[in-house]
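Only a single protein chain was left out; the remaining protein chains are all shown in position.
The block that comes next holds chain A.
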Amino acid sequence: MPEQPYEPERAIAGTGMGGTMDLGASEAVTLDRTPGGPAGPGPADRPRSLWSDAWRDLRRNPVFLVSGLIIVFLVFISLWPSAITSGSPFTCDLAKAQDGAQPGHPFGYDGQGCDVYTRTVYGARTSVTVGLCATLGVALTGSVLGGLAGWFGGPWDSVLSRITDVFFAIPVVLGGLVLLSVVTTNTVWPVVGFMVLLGWPQISRIARGSVITVKQNDYVQAARALGASDARILLRHIAPNAVAPVIVVATIALGTYISLEATLSYLGVGLKPPSISWGIDISAASPYLRNAPHALLWPSGALAVTVLAFIMLGDAVRDALDPKLR
């Protein structure tokens, strides 16, 4: 009834609530408040949502700020490594092999006499690309497939669960050796693809379980009783409530993918020199651990800080998306 305003009911409502006069007054107050209100931005002026509240919360969270800064910095040096380095990662001098820190070369030299600082900065691009892309791919594929299996249930769920079982049965290292040994291009994409292929079942299982738990809640039934479409229920009710475990597992997995890239490179099926990655440098430095620990320490440290930053970011985002923790 668009042409019929709400006022008559309000008037009746007033008789039960302590008089129409009061309600009229409260309405006037409401109108007064809209342009600005006496107390600045009043609590009820602007419509708020989960995402805007989460963002407000995150901006004041030191954990988020620190991890966000680290990640922004990592992305920056991945895009423009030359901004903070002057040398080339390929200028190596065997005479300086395994030397320690020197002026202008704060991280020292590795086994081939290359500057560790330059190589660590240049290695960020590969490692961050592999970590981010593999995690995004795994999280998207896994949560969409797992979420749909959990949502639709029945035969879809059975088929998908058996497929995830099959993928779980593939050993990662052996699978990598077999699948990646046939790849000839020396880019990160086959590695990323391999990680998505073997990684999605993990997220898919978590997303499936999470969606099954959430869809039993009465608010899903309530939305359905209101006539909400499946898409609306999935996006507004299921997804925000089912996403927390996916975020946690995905951010932890991000570190695993960066290390897995290192493992695969070490086995010779990942990236091959002259590509630069932390994984390659870590594996190259491990034989000289006693003589030149710094060559191992710096790329591993960078890897650890990166992984930690992403895990902290994931935790902060998960907490911000849970209104109960505010």
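Quick notes on this one:
As a convention for this text, a contact is a pair of C-beta atoms (placed from the backbone, for glycine too) under 8 Å apart; a residue touches a chain by one contact, two chains touch by 3 or more; residues count from 1.
In this section, contacts and distances are computed from a predicted model.
Not shown: a single chain whose UniProt protein name, out of "histidine kinase", "Na+/H+ antiporter subunit E", "NADH-quinone oxidoreductase subunit" or "Dipeptide ABC transporter ATP-binding protein", is "Dipeptide ABC transporter ATP-binding protein". From the options A:82, A:102 or A:217, the residue with contact to the unseen chain in the full assembly is A:217. Considering the full assembly, A:241 is the residue among A:143, A:210 or A:241 that touches the omitted chain.
The chain not shown here touches chain A at positions 1-2, 6, 9-10, 12-13, 16-18, 23, 26, 30, 43-44, 47-50, 53, 217-219, 221-228, 232, 236-237, 240-241, 321-324.
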